[in-house]
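Below is one structure, written out as structure tokens; the observations come after it.
Removed: one protein chain of the complex. Kept in place: all other protein chains.
Presenting chain A:
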Amino acid sequence: MAVTTPRTPAHKRPAEAPRRRRPAGRRGRIQAKGYLYLLPAFTVLAAFLLVPLGQLVQISLYHWDGLSGSTWAGLANYAEIARSPQLRASFVHSLVLIVFYAVVPTVLALMLAGVTTRAARLRGASFFRAVIFLPQIVAMVVTATAWTAIYAPDGVLNTLLRAIGLKSVTRAWLGDFGTALPAVGLIGTWLEIGLCLVLFISGISQIPRELYEAAKVDGAGAVREFFAVTLPGLRGQITVALTLTVIAALRTFDLVYITTHGGPGDSTSLPAFEVYNRAFSTGQVGSACAIAVVLTLIILLVTYAITKLQPKED
């Protein structure tokens, strides 16, 4: 039955034969019909995403308030990002959020997954997986509403603190210059830790058990086992976790718009929030576009760097 012959165009219908320039296998033919299948999707994508992306770069080179005429700005809008302390601060806030959204959840989830290397095989594992993953699918507006109540002056957190006699620590967590940004960051940690945990627990279940047995035979303790078996086995999952969480941190908008609106002062302003604010509230459209370009480039660079950081499988 299974005769191994090179793929020949023997099955082709004669009527279509003259149109083919290159006789080859199915993947080798040049078929103009392919363009037709692609056309509707590509039109929508181009009109509503790719063309606006090009226009973004163009607008970023002008001073424009969105209403009247625009004047050529050259790179002035970009220079402003480097010069303006307010804009520089918004990018620094992004870095802080990366710690809360990406670094803390990844490290914490790795340690937890390391001590529960067989969690995926426990009874009820898929139930726990679904519950732990839940924050990822709930609308950000709802998450923000819940956490506003937790951080409110007479909210859950302060009630708890009062109950354990720490009344002096209580404050309006989202309204305090010192705590607003970490408070927003902790919401990010809450959002992303489940994602990391689910990724790593399922990743560990794919590591061959023999590797753990071998480590045990070699007399490796829990720590050596983690660094010798678990960590190398989770390279792929760590890359995915870092990519998803870092991008989530850099893109944060809804959460800040609803919980703090960038305040108090500018203490929780973020690049994505500045983009929105300048374009649609303060009439600095050119500047908003320049920030958006920089933010996009940072996201592309970071994604690329994380993929490159992943050591090659041997």
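Simple rule for what comes next: a residue touches a chain if its C-beta (ideal position, glycine included) is under 8 Å from a C-beta of that chain, and two chains touch if they have at least 3 such contacts; residues count from 1.
We adopt the following convention: contacts and distances are computed from a predicted model.
*Asks:* Looking at UniProt, which of "Radical SAM-linked protein", "Nitric oxide reductase subunit C", "Cell division ATP-binding protein FtsE" or "ABC transporter, permease" names the chain we cannot see?
*Replies:* Going by UniProt, the chain not displayed is called "ABC transporter, permease".
*Asks:* Which of these touches the unseen chain: A:Arg88, A:Arg121 or A:Lys167?
*Replies:* Of these options, the touching residue for the absent chain is A:Arg121.
*Asks:* Write down which of A:Ala73, A:Leu199, A:Ala215 or A:Leu234 is the residue touching the left-out chain.
*Replies:* Among A:Ala73, A:Leu199, A:Ala215 or A:Leu234, only A:Leu199 touches the chain that is not shown.
*Asks:* Under the stated touch rule, tell me which residues of chain A contact the chain that is not displayed.
*Replies:* 11, 13, 26-38, 40-42, 44-45, 47-53, 55-56, 59, 66, 112, 115-116, 118-119, 121-122, 124-126, 128-143, 145-150, 152-156, 159, 190, 193-195, 197-199, 202, 240, 243-244, 247, 250-251, 253-254, 257-258, 271-272, 275-276, 279-280, 285, 288-289, 292-293, 295-296, 299-300, 303
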